[in-house]
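Encoded as structure tokens, here's the structure I'll be asking about.
Every protein chain of the complex appears in place save one, which is left out.
A, B and C are the chain letters, set down in written order, and residue numbers restart from 1 in every chain.
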Amino acid sequence: MTSAPNTYENILEIKDLQTSFFTKDLEVKAVDGVSFTIPKGKILGVVGESGSGKSITSLSILRLIEDPGKIVGGEIRFKGENLLDKTEAQMRKIRGNEISMIFQEPMTSLNPTFTVGQQISESYKIHQGLNKKQAKERSIEMLKLVGIPSPEKRVDQYPHELSGGMRQRVMIAMALACDPDLLIADEPTTALDVTIQAQILDLMKDLQERLGMGILLITHDLGVVAETCDYVAVMYAGKVVEFTDAKTLFKSPKHPYTVGLMKSIPPHDHDIEGDLSVIRGSVPSPAEMPKGCRFAPRCPFATDLCRENLPDLITDEEGNQIRCWIYSDEWNGDPEVDVHAETERTT
Amino acid sequence: MFKYIIRRIIQTIPVLIGVSILVFSMMHLVPGDPAQIMAGESAPKEQVENIRERLGLNDPLPVQYLSYIGDALQGDLGNSMRSGRDVTSEIGARFWVTVELAVYSTIVAVFIGLIAGVISATRKYSFADTSLMLIALFGLSMPNFWLGLMLIQWFAIGIDLPSWVPFISDTSWFKPSGWGSFQQVVLPVITLGTGSAAIIARMTRSSMLDVIGQDYIRTARAKGVKERIVVYQHALKNALIPVVTVVGLQFGGLLGGAVLTESVFAVNGMGKLIIDSIKARDFPVVQGTILVVALLFVIVNLIVDITYRYLNKRIDLD
Amino acid sequence: MQKQKELLKVTDLKQYFPIKGGILGRTVNHVKAVDGVSFTIYEGETLSIVGESGCGKSTTGRAILRLDEPTSGEVEFDGNNLLDYSKKEMNKVRKDMQIIFQDPYASINPRHTVRQILTEAMEIQNSVPKQERNDRVLELMQTVGLGPHQADRLPHEFSGGQRQRIGIARALSVDPQLIIADEAVSALDVSIQAQVINLLKKLQRDFKLTYLFISHDLGVVRHISDRIIVMYLGKIVEIADKKSLFNNQMHPYTKALLSAIPSTNTEVKRERIILKGDVPSPIDPPAGCRFHTRCPFATDLCRTEVPELRNGDGMTDGHMAACHYMEEIKNGEHQPTVV
Partner (left out) sequence: MSHSTEHIDNPRTAVKPPNPRFRNWNIVLRKLKKNKSAMIGGFLILFFILVALIGPYITPYAPQTQIMVNKLQPPSFEHWFGTDNFGRDIFSRIIHGTGLTLLVGFFSVLLGATVGVLFGIIAGYYGGRIDSIIMRLMDILLAFPGILLALAIVTVLGGSLVNVIIAVAISSIPVFARIVRGSTLSVKKLEYIDAMKALGASDARIIFKHIFPNITSPIIVQATLNIATAILSASGLSFLGLGAQPPTPEWGAMLSDGRNFLYNAPHVALFPGLAIVAVVLAFNMLGDGLRDAFDPKTKE
């Protein structure tokens, strides 16, 4: 389980992805050198706060970045082939067929003027050349698969006639229609209530086991990651700071940011005495990135080394990756530093 | 849906009552004695008295209003002071002339406006977009009576151009006045429709751009839908919904604009009737015609509202 | 705790929002957003209301402050029923009860500086003499962790967390006794959320504040509350002190809600209860127990009879739940009726 993810056959390998947004005289690096891999049939969680670049990463994979954004560098290897080398026509054959995507807002992600059935059928028509009748039959099957009661009736309804949870099920049905190898889910449950979130996550896990696709799950909720994912990439300010398997991450997080993040969430299953730990300050804006490690200004362990130089992503013998000077040979601070020690508890 | 239609119809009743009160009070708000004004300043006393009697001006106002409405509901809008004929038959044939003018203009405006708007939106910031929107801005800023005069000057009278310039040098084929034949219809329709075409083009463009930025368009792209289909099926269908409302309002606006167009082209419609009657101080005709046009407008708006509601399924039905 | 002073007592509070419709646009039905809610807030405590969207938790908070006029019920503050007050009298007591909102962007006027925002609050209630207001502004800013040099800045120059601090300072500026925090930390990123939670706890200690804390996040609620109310579809299903609620929850909905929250603790394998279906519409809520449509233990009794909020066997003082079968479920006599 803890062997190197790289030795698996990977459905997706991202290397040094860079996506920027351009204004007249400014380049904002929203994603700046992101690398991670998803082994076949596994679930990778990408976590980060707002502004970490996690959603831009997911849109970059399908090459759905719109102006003034642009992928400026890196590789996105899907089943071994670099998606950045594909033509737009080739990409269209992949989208919704081999890689599909579900979005955060089930209320706005479905076209209000088409029935649920029409929207699912479209995938079958585009990618499998089915006729209208066949496509509708398959759509009803998909609706049944995602647990929508009386699918024969629902297939002819419009999105506004469905609840938020139902719509997200429809989105999943649409995404899974062509049996994709990779599903990208961008905050699929953030807009939903916890009891509905539990239903949707349960459904996604169940379908993943049955259909065997890889999933890239983007979320800000560490709990969701812990319950669903095999691997986790933690993002901060456009970079992956820690990439490891989920069990290791939650047992012994290594990056001071990951540690701080976990400690600042009040748990619902046990009490903590006194104040919550906090990470001081706030996420830097992409236009004013710190020179060295991007977390240095907020990091309780930062030294001049951190403030001046950007650390590399270091891979340890277990294949876990971390972007922090503390774990490098160059570390010049306290050699016994314990990232799990008490952090700040200010207001 | 049926319930909604009934409710909307009932809701228009107070508006119609308000409109009728406003139109009715027109005559009474005129400073001075309406009977005297109608008869002319130097008219003999008994003639004024005669008019007053005929119009029931001696009754209390509410009684006058009720009898006016009562008559109007039966199709009796009083008699013209000028011709003595009843207002309803004065309006009669002219009604259809104006409606034809407005309908043709609307059709032309929708056709041109939609095409221009979609081209602009799909090629945002291109040369085509910039020029189309510039033309639209001009169309919006032109007084239609001036456009009408210029069209007459160029296409019905003709300008002195060297004879080797084809077509334009012999443009007197179009007729500068009247209504009925194709030669007579084209210029007024262009005159009246230009402003609306501009508004519809601008509205279509902004509505398209708005829709293109929606989440569900991204969903369609993520499904692998071709860009052409994304634009012409997924986006256009949603973008047209607000355009419907604008088209409806434009039709009403054109009924008003017809006053000027008809005046320029001497088209014998309701607009020209209003102007002629205002100048002749023929108040019953003015009142009657304005009432009819307002009624028509209210009905058109009602139809547009219902269509909008039907198209926009996101609004809950009842 | 039971002997503490009752600061606010809510009795049978109802908030129905009319639905216009029919041919003449009359009120044809009501959204029963809050339907007969009673509870007491004791001085100095933090009472939380949790529940999913549509349960009526925010509406309850707004009704107490009469931001929406409640349909019926009583809200006693210091022994007087606020709902009997005229608008003028009500505006006077507003000094004692303030509210902090969810959205740090929408909750402060974008064109007023921090100084203007805070001064205006003091001006409205005349809580601080004119010449002292300036000092008080700076003092308040310091209290919530903002620097005096930021006093003349406009909201757009602040981050979300800082704006939330401005909102808190505004609430504090009139020296209230009770603060209603309506999802006050929900819109913030976790690292910022922790800062604001710590601030709220500190303020409570320093100024002896009483909180009514409305949230959907049970982790936050567990950290900040003394007692907790769980609401479902306009009604209270369970009310208890923190310890009883998290260790000995009695209502099947509370259990399901707690089990549905994803946990970062991967060591312990938990049993999850996944509720079926959606929350029904509050326009025509289900008869009997409102939770019966999704409850795994529901019987015919649940479908017809409304369960009372009661203190059952084996429950601590002040712990009440509204379930016909809570004791039987607890000791295993009543098994799930649907699988």
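Keep this in mind: a contact is a pair of C-beta atoms (placed from the backbone, for glycine too) under 8 Å apart; a residue touches a chain by one contact, two chains touch by 3 or more.
Worth saying up front: this structure is predicted, and the values here are computed from it rather than measured.
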Remark   = Full-complex touch with the removed chain, picking from B:9, B:93, B:107 or B:137, is B:137
Query = Which of B:48, B:286 or B:304 touches the chain that is not shown?
reply = B:286
Key: Hidden-chain contact residue, picked from the options B:43, B:230 or B:298   = B:298
Query = Per the definition of touch given earlier, which of B:99, B:115, B:128 or B:278 contacts the omitted chain?
reply = B:278
Key: Residues of subunit B in contact with the chain not shown   = 14-16, 18-19, 22-23, 26, 29-31, 137-138, 140-143, 145-146, 149-150, 152-153, 157, 159, 252-257, 259-260, 263-264, 274-275, 278-279, 286, 290, 293-294, 297-298, 301, 316
Inquiry  = Counting contacts across the full complex, list the positions on subunit C that touch the omitted chain.
reply    = 17, 31, 33, 53-59, 62, 65, 67-68, 90-92, 94-95, 97-99, 101-103, 105-111, 120-121, 124-125, 154-156, 167, 170, 174, 182, 278-282
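The criterion applied here is as follows: only the chains that are shown with their structure count from here on.
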Key: For subunit B paired with subunit C, centre-to-centre distance based on mean C-alpha positions, whole Å   = 54
Request  = Compute the distance, rounded to whole Å, between the mean C-alpha positions of subunit A and subunit C.
outcome  = 32
Ask   = Which subunit A residues qualify as touching subunit B in the complex?
value = 62, 64, 91-97, 100-101, 103, 105, 108-114, 122-123, 126-127, 158, 160, 171, 174
Contact set on subunit C toward subunit A in their complex = 52-53, 145, 159, 161, 189-195, 197-199, 201-202, 216, 218-224, 242, 246, 256-267, 272, 274-276, 278-279
Ask   = Which subunit A residues qualify as touching subunit C in the complex?
value = 49-50, 163, 165-166, 193-199, 201-202, 220-228, 246-247, 250-251, 260-262, 264-269, 271-272, 275-279, 282-283, 345-347
